[in-house]
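Shown here: the complex without one of its protein chains, the others still in place.
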């Protein structure tokens, strides 16, 4: 084990996979001279030269060209600068990247990764702070992964690059500088499997990405109050690992879900609905979702603070269930 | 009351509102010469001349220009040809149209309507058959309406045009030729209110759009088997009328939701989650969602038939709850 | 900024063409025409479902372009994609079966007309999203360049599609990176019900090439020789690594926008007149017969062979089974 930042973990994943497979290449804005807007590609141009490509400000073409390059035998990793910009290339993701394999009867998969830094950071306000994974839960054909720590960042990115299907990789902007232990050597995290981070017996708390770290804090507070929390890191939003969640809820009889995105229509709704459909009998309390209020992300400090999910909000939600 | 088609009902709404308010105008592709791809704008150019505008094939600009025109005091009604194309202008909907009012501190609302024909029709396959309302449930700042019959088509469209907020209006392609009774004279249907279409005591069935009509059939079948179904037509997807649903579930103790869109991440998930959060104690059975399987819409008749929601599938889902 | 080639018409004497090329031209155009007429018939008989857009009247374009392509080159097609698919060399049986929604179709019946594709011949897909192909063709060309092949990619697009933002992003990207992509405009004067000049700000879409520092060439798209020659120059140029271009082929959409279109926006007479004056197939026949480079018998025997192939395809499609319901849940992920 070694301790590195989330950002370095993604960099290691890129280096290892680009060395392993020369079809892998990177395209996005401000990658070559700056190493990506958050430095997450730093140094790659030195080793990989023309396989690291700066694009015009043309997100539609970035994704469309990645799809085309994948169909022609390459394995692109495209960078979306900010996840907020997925709207600009939504058709390419939704109607092309996601559908081509199925709609053309399985002739060729679209083997590519779309990396998208998401979430709140530095009061970046309405158009640079969003968590958008829920949109992609509703799109058949995509895989969607969303690590919460450096080890998973590395392991999921490597798995995403190796996966023959199109994968969206959401990386939270606040996580880039966060340090954590990462296993030495080849480290792959399977796509489609949630992880029981900590066992507990009173309530199951499902979270992911940056919010997972807040959930861990909330669980610590609750333990002191005598509430034993089973923590699940979703890791993959789609395909969603319902088995892990259902078997945890069977044990604990209570379910809470915490995510940074807007609560209405968020991934929490799907998790809740699965449990209400398949394990209602197990439940001893209502299912609680902790998510952002139904507004765009506001700028002012006071408002952003009120908007964001905190360990206290998560703990309060769970206390209300007991 | 008079009996007209869904398409005619939308036409009447347009005529009445355009006569009432000269700031209302229409823009979209193939409107002037063809009256819209489904004839739903037929005749408007004769009466309203240059207020009916054919655009280039530029959905991004159609929505962006509508937002700009709204900010400059007009009240555009934009046509999206097929709802499947919302991906092309997703950023304009998501980051501009939905956010401008809040993000700029309430300086000016974006008073516009985006009409989008959705759903399955004529084996139109993966890119011309989709129901996409769930994406917009997750976007604060939008209102989303979705009529199931001619009367609501008229009343909701009139309300949408008068609403100062941006409204998405989804109209199911199979509904255009469907006939129904529409009240004479001024007829407005309030946005944000679901409608109890039929009272019942054993189970609440929530649906909307074309699927509502299948739900009605399913309910008739079930009545014969002795299952009394309370039918709710959601009418507005966002803001979601949870009161109507909760008070019905309190009465019936069972909830089923049926929609044409992909089940995973659909609007059904949010409805289920609200009930699992706020009325779990009332439930005597798991919450059942009937939605499309997790695949793109296939072309072949056999596959599309297997893909689509039917009264039988809805009835089977409900039988399983009893 | 590169030099702009002149606007083109055919200049090579017909005697300069080899016989295989001439046969390919005729066979391909007739194959497309008769395929489309068959599709139209079976659509009206209710055997072919979905939205179907015919390529009738535009056969010279796909034919003239594809005569310059290798199997390993790529094309991105449009919603009007049968002609491109045939000319690129796809098997008619699997194409026809696809349109009928059968399990033996090239997309296993999951795609249909608007989503026909045959990767085995480099046809990367029709597209229900107008303008969806520009960026994908650009990406395929990027791959060809990175793989150091001399392959090219062709993005077919309509006059209407030229107003999508994807055109701009792809053209700029391809130009900056000097990618081997041909932006192939089929200007058939109509975008659905809308005459293209009412929504397009330039009369010649090829003029837009200047905004990207690439050549923009215009040809008579109903003259297969003119298309062939212009495409040859530009495709060879792209193979040499000299970058992308726009080739605009002027043509006319003879049939309705889709099969079943009531065509209330134009007169039958207008269409009839264009057809008489410009139909690429009689024009070809007259030219080769006049020049004495092919005989009537040769032409007829080609057409007969084509019809035989087509009948077999039709039979195959009609007798093939619909997909099993289980196929619905297969093939979402690898």
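Residue numbering begins at 1 within each chain, and the chains themselves are lettered A, B and C in the order written.
Simple rule for what comes next: a residue touches a chain if its C-beta (ideal position, glycine included) is under 8 Å from a C-beta of that chain, and two chains touch if they have at least 3 such contacts.
Note that the coordinates shown come from a computational prediction; the quantities given were computed from them, not determined experimentally.
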Determine which of the presented chains are touched by the chain that is not presented, and list them. A, B, C
Among the options B:6, B:25 or B:135, the absent chain makes contact with B:25
Touching the left-out chain: which of A:253, A:295 or A:310? A:295
Write down which of B:87, B:140, B:286 or B:317 is the residue touching the left-out chain. B:140
Touching the absent chain when the full complex is considered, from B:4, B:74, B:178 or B:246: B:74
Per the definition of touch given earlier, which of A:51, A:75, A:115 or A:128 contacts the omitted chain? A:128
Residue-wise, where is subunit B in contact with the chain that is not depicted? 25, 50-51, 53, 55-56, 58, 60-61, 63-74, 76, 91-92, 95-96, 100-109, 140-141, 143, 164-165, 239
Spell out, residue by residue, where the missing chain touches subunit A. 29-30, 32-34, 37, 54-58, 60-61, 84-85, 88, 122-128, 293-296, 298-303, 306-307
Counting contacts across the full complex, list the positions on subunit C that touch the omitted chain. 1, 163-169, 171-173, 175-176, 198-203, 207-208, 210-214
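The rule is simple: only the chains that are shown with their structure count from here on.
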Considering only which chains touch which, label the overall pattern as line, ring, star, complete or other. complete
Look at all chain centres (mean of CA atoms) and spot the one farthest from the centre of subunit C. A
Distance between subunit A and subunit B based on Cα centroids, please, to the nearest Å. 30
Interface hub residues of subunit A, defined as touching at least two other chains: 91-92, 95, 102-103, 140-141
List, in ascending order, every residue of subunit C touching at least 2 other chains. 105, 107, 109-111, 115, 127-129, 165, 332
